[in-house]
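Every protein chain except one is present and positioned as in the full complex.
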Amino acid sequence: MTAQDRPARRLLPLAAPAAGLLLLLALPALLGAIDQGFLVGTATRILIYGIAATSLNFLLGYGGMVSLGHAAYLGIGAYVTGILSVNLFEDATLLGLGGSNLALVAWPASMLVAGIFALAIGALSLRTKGIYFIMITLAFAQMVYYLAVSLERYGGDDGFMMIDGRSRLPGLDLAGHVPFYFAVLALFLLAAWGFHRATGSRFGIVLQGCRENEPRMRALGCPTYRYKLAAFVIAGAVTGLAGALLANLAEYVSPDYMHWTQSGDLLVMVILGGVGTALGPLLGVAAFFLIEAFLPGLLHLAGLPDLAEHWRVLFGPFLVLVVLFSRGGILGGLRRLPDLLPSGRRDARG
Amino acid sequence: MADRAPLLQCLDLCKAFGALAVADRIDLAVEADEIHAVIGPNGAGKSSLVGLLCGQLQPDAGTIRFDGREITGLSETDRPHRGLVRSFQVTSVFQDFTALQNVALAVQLQAGHSFSFLRPARGDRRLTEPAAALLDRVGLAAAADQPAHALSHGQQRQLEIAMALALRPRLLVLDEPLAGMGAEESQAMIALLQAMRGQVGMLLIEHDMDAVFALADRISVLVAGRIIASGPPATIRSDAAVQEAYLGGEALGRDIPATATEAP
Partner (left out) sequence: MTLVLEQVLNGLQFGVFLFLVSAGLTLIFGVMGVINLAHGSLVMVGAFATAAATQALGSFLLGLLAGLAAAGLTGAVMELLVIRRLYRRDHLRQVVATFGIVLFANEMVVMIWGRTPLFFNAPDWLGGSVELAGGIVYPVYRLFIIAVGIAVAALLYLLVTHTRVGMLIRAGSTHRETVASLGVDIAALSTLLFAFGAVLAGLAGAMAGPLVSVETGMGERLLILSFVVIVIGGLGSLPGALTAALLVGLFDTLGRAFLPDLLKLVMDPAEADTTGGAISSMSVYLLMAAVLVVRPSGLFPTAAGRH
């Protein structure tokens, strides 16, 4: 890339993430100051979905694999942590294993089980591509959903609650909103950093090559299947962690976490933020939840209370418009902002 | 030429799509240090032959031996590691990567597995230095940092060669490397392939007769899936069956050098 002379262009890539990080670190304090402390839970939820969206973005934006069943791993992770918690509480066992509420047991377990499912599903799905692949990932996710629904012992359709469900970390009491927020933030930053490094690594380069021109990669001697499968499993496992955190946040687990519409929502979050960018996923998640939170209120204010209840009837077409007309989602739009600044009109050709 | 087994040898290679036989008992041999051209009219099965040799297609019958070992069942992703590398007829470099990044990727794939997740690949000198050297060898050093989509057609074909060379081939299967090139670009490519003579064996599928007669040590003529003639250029030029196959010999009747060593 040729160097850009305009300071705004050069600073933006660094300034924005730095500012964002500061904001995230200061958020609980800021929210407390304006007496909206309960929003810390929402922020935590955004970060948790941010982990899932970042892993999906890696799979999709860099690997070119449109997984329409990604929420399955969210649900699996939630169920593993939830089941371990409930089993401890009830002094019960499942498949010979007892319960636990230790984060260092439950969270890796969630990742492991999610990873195993991803391995099985990926191994089969990745033998296909294009529309087939999308349909198959959706179908397998639906299978996992029905599996969860069939777990009568764990609430079936309705799911179950975790009593005193917050996982325990040595030395940190996660029961409070704020400590849990920071734990999740730390994990999000770790995941985001990890995936960012991965995209620039040899593995990431291979993945991008597979996305761009898989036959070429194979003719260059690259066994593409195993790299794609590895990416699929990693993304699944990390999303499993997000699921474990989700169970912790809500202290409630249900098959709804892996309903196919959740998978759709994840894809929406990724595309809203900007596919194939490092920061896009979190922005997309935030936008998604903010719309969900504030659109009804805005409609009320605009004097349209009926529409407020049915805000999705507007959100649907909005998505269609975003898909048809936006380039690069929110992050793409932000990147083009400097072009809109007055002195930038000269080289706003993009 | 040394009296040893050819580097690449196909025997009785057959492939049919329904009623259409794209390969009809093809026998072909390529020596380790020769440039062997395959010519033939459109639809003769040249691209299918490349696919069969390089593993994108599985033959219905026949064998392929490379470097003394049978590779008929070997997967397409394993063949480059044995030294059998192909280029593509339709340019398929990675458009969004720079020229250097394209070649570096090929270097990376040749070097071993890529299960490295945290260390950046872009600045890795073990990849960029060999890549830069290869770009230099094909004459693209100046364009190293340009995205591939910004390169001219001829430059992209040169990039293909560089990537193929990065895989340390013993035999290069070149699928119409001069396709779509103008006169000047063609000369540059012919010169490049000349410079590579002897360092790597080449199976050259081409339409451009200037290039074929400038480069080829031997020529095989493929018509409707069969090799109807094979031998040194002079023999081929005077072969009656070949002239007939080209509909009155118009493709061969041009003013062309008498031997392969004469510069055009």
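Here the chain labels run A and B in written order, and each chain numbers its own residues starting at 1.
Simple rule for what comes next: a contact is a pair of C-beta atoms (placed from the backbone, for glycine too) under 8 Å apart; a residue touches a chain by one contact, two chains touch by 3 or more.
It should be emphasised that the depicted structure is a prediction, and the values quoted were computed from it without experimental measurement.
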Point to revise | Touching partners, among the displayed chains, of the absent chain | key: A
Review point. Which is it among A:162, A:222, A:253 or A:268 that touches the chain not included here?
Key: A:268
Review point. Which one touches the absent chain: A:102, A:139 or A:304?
Key: A:139
**Study point:** Contact set of chain A toward the excluded chain (per top definition)
**Key:** 60, 66, 68, 124-125, 127-128, 130-132, 134-136, 138-140, 142-143, 146-147, 149-153, 260, 264, 267-268, 271, 275, 306, 310, 312-313, 315-320, 322-324
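In this text, only the chains that are shown with their structure count from here on.
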**Study point:** Contacting residues of chain A [partner chain B, same complex]
**Key:** 194, 197-198, 200-206, 209, 212-213, 215-224, 227, 230
Check your understanding: Which bits of chain B are touching chain A when the two form their complex?
Key -> 54, 56, 76-81, 85-86, 88, 92-96, 101, 105-106, 108-110, 114-122, 124, 163, 167
